[in-house]
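All protein chains but one are shown in place.
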């Protein structure tokens, strides 16, 4: 594994995964303009900026000269990033290009700031937080080009929770009937069959014979009721996707691209793509309202869960078979952290009351 | 000793006692109604609730499923406590009674949440913070039934101080003439004789020949002056009692039932019982006002003492013979912490200027 500049490990916290050799969303493309942008990924301070041609770069957010954050600086006409303290300039590769006052300019060449690989695609800027390392593959593709008849909404939120707890929450069905009662599901319960399939890259739950969700969301998306198709997917290391299909007309996919800011803080960039019989301008504010209500309920429980876990010095979970994806997510994260091959496919079916 | 779920010990802090095998006041009976109540005792999060019959229970405030605090939940008609996240229900014994969505209800039986012994008496709910342990004896009795002609006032306050520092402060006479000058005592000093008696359960100071305290409190309780009877008592592990008798008419007992919230935070439930020639409706607001003023002065000094002790990494006390009870309280707490027999009775008399 490559050099990791984050903080030392948290003792006793079993479910904290620090996977530096993966891509994470740092920001939306539109957020990165003429000023340096500070982000923290896996506890590592990162500064993002664009050069004159507009291409995005990411450096360690610490000037190698006197360790002041480069994000306090500016982008002069050179398109380099310039430190606020002494004005040292670095290009997108982290190479020092200018030290104000120095007579012999050549001396700058040996000075450099550690850099991170950056990839900009589908309106998102991704960073690979392993220092000075060239990744083998690119970031996850949302496939928005294949959803050209869908409305796309992007929203960012923060959870005070580990990556694992946030992912499990995003893909957990049983809590929706309880914590989000009325919004998402109501008290009436139906037998639903679910098939769980784990590969080396992720795990998926496919729900079979699930009636239309009885809460506001379901009623709006499919006023006529009927059977839905529903998949919940996790993909290593940080992507949670929920997909609903109601007949041929309605299709709804929310992909939560999680970025571990630090061990107990996860940033979510949620990309929702939907196509329904209802006009998008009507549906958009409703979905936004319901989505934020749901997330506020989740965020409150996740924060309390995190505080309790920290108070007790670690998790002590007791799962039931209704915890369909969480334990698999944890197992995959753990395998990835150990850089072990995860060639241990898994499949199971069960019935529960949704 | 039984399982202890509190935080790891504080290094260098000599006077921090963690005595889990004792009863502590968790709340007043009237505070525990239809909602779960969160309390922390010896650093252990506890949730209290009443079942349908009204009897009080206390569980570890951590759902065994996903470690969310049960105190965020609710009490449905079943009278169980129901977790806010997935709705798991636990009865007063900590036994899981319901997991929403699960087809095979029998699987709930092996799931349980650690519980604490609870005892409700004299309007107070006491908790025994050693997990799943049956105590030999019940909590301390205030004996309010024998004080039926007294007015009873209960007040709760918090001190940012160790249990030991709070107890010593509550029973320390010399500081009253100084810190509480005017309120409690005035500058005039009189020779007073004191007899200190320590048993295996506590220590008592009996003041002999003490004139009526010269401050507001004394003047109100005994306008005519005269000799008072006065006892200061500590009882293991957390009870401080001050008793004054002025003639046959006036009697005044304040019992501070201390609950160690954490190493440097102590909650006090002060139960004052008094009988005086003055009518209680007149005296009550006065005593309340004076009591809160006195406690505000104590709280400020205790907080500064705690901050200094933490800054220096531990206490370094230099006592005089005027520190009549504090060193004995500490010795008794330390013996109790070691679970050693304290069969080392002690008696001493001395004279000082009160």
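A few notes on this one:
As written, the chain order gives the labels A and B, with residue 1 at the start of each chain.
Criterion: a residue touches a chain if its C-beta (ideal position, glycine included) is under 8 Å from a C-beta of that chain, and two chains touch if they have at least 3 such contacts.
Here the structure is a predicted model, which means the values were calculated and not measured.
Note that of B:177, B:228 or B:333, the residue touching the chain absent from this view is B:177.
Considering the full assembly, A:45 is the residue among A:45, A:247 or A:314 that touches the omitted chain.
As for the chain not pictured, it touches subunit A at residues 5, 7-8, 45, 61-62, 64-69, 72, 84-87, 99-103, 107, 111. Seen across the whole complex, the unshown chain contacts subunit B at 165, 174-175, 177-179, 189, 191, 300-301, 304-305, 307-309, 311-313, 315-322, 351-354.
One rule holds in what follows: only the chains that are shown with their structure count from here on.
On superposing C-alpha atoms, the copy subunit A sits rotated by 120° relative to subunit B, to the nearest 5. The geometric centre of subunit A is 47 Å away from that of subunit B, both derived from CA atoms.
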